[in-house]
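One protein chain omitted, others in place.
Each chain gets a letter, A, B, C and D, in the order it is written, and its residues are counted from 1.
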Amino acid sequence: MDNAITLVNKKHINLWPAVLGGGALIILGLVLGGVINQYIQTVLMFIGINIILSASLNIVNGYMGEFSCGHGGFMLVGAYTSSILSVLFFTKSPWLGAPLLPPSSAVFLFPLVIIGGGIVAAFAGLLVAIPSFKTRDDYLAIITIAANFIFVSLVNNLEFIGGSRGFMGMKTTIYAMEDVADLPFTLIWTMVFSTLSVFLIRRLMRSTFGKGISSIRHDEISAEIMGVNTNNMKIVAFMVSSGLAGIAGGLFAHVLGFINPSSFNIMKSTECLVMVYLGGMGSLSGSVLSAVVFTFLLEVMRPLQILKWVIIPLMLILLMQFRPEGLMGNRELTDIFPKLKPYFKRRDL
Amino acid sequence: MFSTLLQNLFNALQWGSFYSMIALGYCLVYGVLRLINFAHGDIFMMACYFAFFIASWFLGNLAGMPGPIIFGLTMILTMVATSGLGLFIERVAYRPLRKKGAHRLYVVITALMLGFILENGNLAVLGASSRRFPDMFGKIVFQFAGVSLTNYKIIVIVTAVLAFALLNLIVNSTKIGMAMRAVSYDKFAIPLMGIPLNRIITFTFILGSSLAAVAGILFGMSYPVLDPYMGMIIGWKAFIAAVVGGIGDIKGAFLGGFILGFIEIIVVAFFPSSYKDLIAFVILLVILSVKPTGFFGVAKSTKI
Amino acid sequence: NGQSDEKVIKIGFNIPLTGDSPKVGEGTKFAAEIIKEQINGEGGLEVGGEKYMLDFIYVDNELKAESAVSAAYKLIEQDQVLAIVGPDTSSRAIPAGQVANDNRTPLISPWSTNPNTTLDRPFVFRACFLDPFQAPVAVKFADSEFGVEKAAIMYNLEDDYSKTLAGLFKDSWEAINGPGSVVAFESYGQKDQDFSVQLTKIAASDAELLYLPSFYNKVAMIVPQAKDLGWDKPVMGSDSWGSADLVKLSEGAVKGYYFTTHYAAAGAKGATKEFIDTYNAKYGYVPDDVGALSFDAVNIVLQAIQDAGLTGDLKADRVAIKDAMTAITSYPGITGNMTFTPEGDPIKDAVVVKVNDAGEFEFVANLQP
Amino acid sequence: MSLLKINDMTHRFGGLTAVSNLNYELEDGKIYGLIGPNGAGKTTVFNLVSGFYNPSMGEINYNGEVINGMAPHDVASRQIGRTFQNIRLWEDMTVLENIKMSHHFKLGYNLIDVFFKTKKYQTREKEITEEAMELLEVFKLTDLAHERPSSLPYGIQRRVEIARALSLGPKLLMLDEPAAGLSTADVVELIDYIKWVHETFNITIWMIEHQMQVIMSLCDRIKVIDFGQEIADGVPEEIQNNPEVIKAYLGDGAI
Partner (left out) sequence: MMLEVKDLKVKYGNIEALHGLSFNIDRGEIVTLIGSNGAGKTSTLLSLSRLPQPDAPKVIEGDILFDGESILGTEPHLLVQNQMMVLVPEGRHIFGNLSVMENLELASYPVRNDTQFIGETKDQIFSLFPRLYERRKQRSESLSGGEQQMLAVGRALMTGCKFIMLDEPSMGLAPVLMYEMFRALKELNKKGITILVVEQNAKVALDFASRGYVLDTGEIIAEGTSEELSANKDVQKAYLGG
């Protein structure tokens, strides 16, 4: 009783923006102050990218309860789209020669390039979303794997973007930006996009609209009988999920400056899977946490060389034995530390 | 032209046989536990290595024995070793999770991790050099009507069909097979029928692993370069084959393996080979769009 | 022995120790270890009258581009190496080379043959010849040796190295033998194990030669399968054939075939033989060409360090090393003499090698296109 | 005026005819019962009406509109609520969230509004929550708004399910065995509850039930089917005394 009332009436201070914004500013300060070197920046960028990947895959695999194993494919679509846009607009491209826009404009337009990749990837998500109307479970899993193979194979056959030789030139865009202002642009945008993704997913999954996605996981029949257009919700889930994966791909491409299809094969997809389930299905904080832990582990264990890939899986298996529902289960940080709740709850409701 | 077609028919039969045998292994475990045993491809890889060591040992120490005897001994020992591995994995990784009632996808992820451990553990222990699988009883190439056939090819195809027939018999006509199917639907009620659940699962893993062992030996003989990652993609593809056939159904897995084998080979035969994956997977996508539960799969219809 | 004031030279290795071709990383690592042991055994490398101990840091790039990039950053920023050796293969070397160039750290790839690796990157070098060099050499040799007109090519679609070579070979071949003289142009995937259809197609075509720019472990699978399907004409390969495992894995099926490479192990003399013997004694097999090229790459870096001298200022030293490398006019490597173009690419001969009946890689010819 | 009219409906599953040539007419504001032996096809009739199956033959007319062939969510959005033979609440959502879902088809905002948290989105979410809370209050479930259904007693879950169906604002409420699994005392309460719902919301109720106590004390009219075919139709007294119904369905009551 009181529970409900307080939720409706009492205004809480929402600490999320402060925490994330503050954290980002601190990182930026440390970077500019030279405390964080480029190596750590790179790791931070990969953490950011992995956060987007695992949080976005969680929409489908966690909240909606399907088993998509082709996230790498959508990342590929985003990576190639935004790379092509980037090269076309801001650098000397192999097709059009001169840049379409003055390279310095990249400072403002770079995010659009990344979002462009996301949009195309979102539409690529339809390739999986439409079969999901009729196909479910492991059959759908196969469709997602097939989609992954198809995207990789397609690019391998597209000579004009390099095929398996890969595609490069995106760094030039970054240099053009750095010429305008000496800032770590890739890091900044990675942080911005990963924070934004987490926010958007949080908003989506807390809205009644987004709850329609969760309703499919537990009981699709109930969802239909309550008037939820489950096909629409599947489209939304897949498009948002793959769109964000595309954004992650675009960032990835610009961090590396070089992409080739085999960076996005089924192994990439399995990494995304591991992060989602490590974090806990349907737990956004879990996805974020596991992306951080996983990326960090991969980096820290590097000196172990071959043994790294024995020890990390072993650790994950052990972890599953002790926490058979991932780091966070389907709870959020605020469920584990209820004292935090007032500071992170939505104000409306 | 005709001989090329015929040749490709045999190529497809051989390649499809491997997909089938591995897919059957997937299907068995899946059929019982609803567990996509992503480690299966790597169990298959380990079987190749077991067979490699066992056969090499026999060839070194029992020189002069007729090939078929060595082959038979290797087969038996490899099946034992691989079953041991399968059971070990089941015991230490899957069973505890099952007991705790973990979501099935966590078990799947555990399987994926186990695959990594097998691959890279092998690399760490045996080093980076690939191994050459020993020849147990001389390869013979038959030539007729412009078609080349090896005795290995024939053995592979025949074995795949026999393995399927045997499994089909076990799963569909024996009580233990019935129990296996029942477990897949409802583990809860199995003990209520007086049936020891763990024994059924153990049996399933033995069967699945033995099948991987058979496939492993034949694969080693047919494609004799062994490396730790050899099981990965063929494993994934065999899983795909199992699903296209209708996962959980023995007939489906068997057929699915051949379908995938045929699709891949036909695509390469008639299109530029670089489009292999592209076209093959588009075809699979279309198949699954038309038959959303594969060829033999029955959707677990939820009673409303 | 606990002396903290001991002077060291740190060199980073960005190599694949896991992933599809761990053997490549292993070759680089083993070759480097030989150098390190030898020099450290002598009390260190003498630079400007002082002895420096070598400290080699091996970082696994898992054969992944992103991993190669963070490995490069780690070596540059975290481990503060003077120079980097590796990545071995182009898909990793291109992005990692970018990182090294941006951060003004010399990097030398032993084995990356893609032009983009060093293009417009003053800090990036390589120890091997380029793809556009190797393919015409192979064509030239095939033309003179076999005198055939129709060729078939089979390559790895997912491997930029293999794909590039295949394309270049096709162009060169058709330039000599006319359009349509490449009668089969087939591909396979990185993880494929069965090649029967492609080979059936090739066997059914009227090709008189098969060009196979593939990794030795694929070659070991493809060649026997081709023979099973009735292929009895010659096969030619590229430098990726150059592994001691090739003959073992293919059970001698490749005997009598030729490939272009960087050096020939059989009948090697002098320093080359010394390296091969040391390597063989230590690791139990004849080094692959990656090993030999890595040996050269590491030695070029050490040479450059000696030429440039060390000031203790890491940034300045890196630039000095790069300048010294650019300045090397002639380096007598175990894979032949080389000079560097302004791009950082070596000019050196290609070697054509025959797999002889003993299964050794026998020197046949030194060629320039 | 008839609210729902089923004309000559037949449905087959493969070779099995689950419903055959069924005619039905429901008038506004009454309570109807559908009974029959197990496997008679009762649930199938409900599933046909709510759009899970498309009848092999025949027509379903609801409120002047043909609804066969529509997807279940479209049927639901035309204000038909139903419950299930086995409770199907979303166990990972709170009771309140379960109820709120009924607004999903009439949200009035879209994805973009969610992402940008527009005014429209905020006001709509507020309205939805308020409406849902109001409904819960009417059902005296306010205390349980933030509980998960799985932690509630079975009887309460039944009520929540009915409340959820009503949150669609239906004109027709279909209840599939609402009393199954309830203890005798709870059944008595349920009867009162359904009466109350019927009066408060002034809707048509159509129920399947095997507990005669419930059917006989609530229904204005009862239809009995067997093998998908109608065997009787009438007011409770007629049905209770119909020899055919006694033989096929009611039994003699002796153990």
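Methods note: contacts are C-beta pairs under 8 Å (C-beta built on N, C-alpha and C of every residue); 3 or more make two chains touch, one makes a residue touch a chain.
Remember, predicted model here, so these are calculated numbers, not experimental data.
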Just list which of the chains on display the missing one touches.
B, D
Option touching the unshown chain, where D:L26, D:M70 or D:L182 are the choices
D:L182
Of the listed residues B:L112, B:V156 or B:A179, which contacts the missing chain in the full complex?
B:A179
Provide the residue numbers of chain D that touch the chain removed from this figure.
13, 35-40, 43, 85, 153-155, 177, 180-188, 210-213, 247-255
Omitted-chain footprint on chain B covers residues 99-101, 175, 178-179, 181-182, 184-186, 188-197, 298, 300-301, 303
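The rule is short, and it goes like this: only the chains that are shown with their structure count from here on.
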With centres defined by CA atoms only, which chain is the most remote from chain C?
D
Inter-chain centre distance, chain A versus chain B - centres from mean C-alpha coordinates, in Å
34
Centre to centre, by mean C-alpha position, how many angstrom separate chain A and chain D?
41
Dist(centroid_CA(chain B), centroid_CA(chain D)) in Å evaluates to 48
Listed in rising order, chain C residues that touch 2 or more other chains are 17-18, 22, 157
Note the residues in chain B that touch 2 or more other chains, in rising order.
120, 123, 233, 274, 276-277, 304
Going by the contact rule at the top, pick out the chain C residues touching chain A in the complex.
17-18, 22, 58-60, 62, 64-67, 69-71, 73-74, 76-78, 90-91, 94-95, 98, 102-103, 114, 116, 157-160, 163-164, 190
Sort out for me which residues of chain B touch chain C in the complex.
3-4, 7-8, 11, 14-15, 18, 120, 123, 127-132, 135, 139, 141, 143, 148, 150, 219, 223-225, 227, 229-230, 232-234, 265, 268-269, 272-274, 276-277
Sort out for me which residues of chain C touch chain B in the complex.
17-20, 22-23, 25-26, 157, 185-189, 191, 193-194, 196-198, 200-201, 204, 217, 220-221, 224-225, 228-230, 245, 248-249, 251, 285
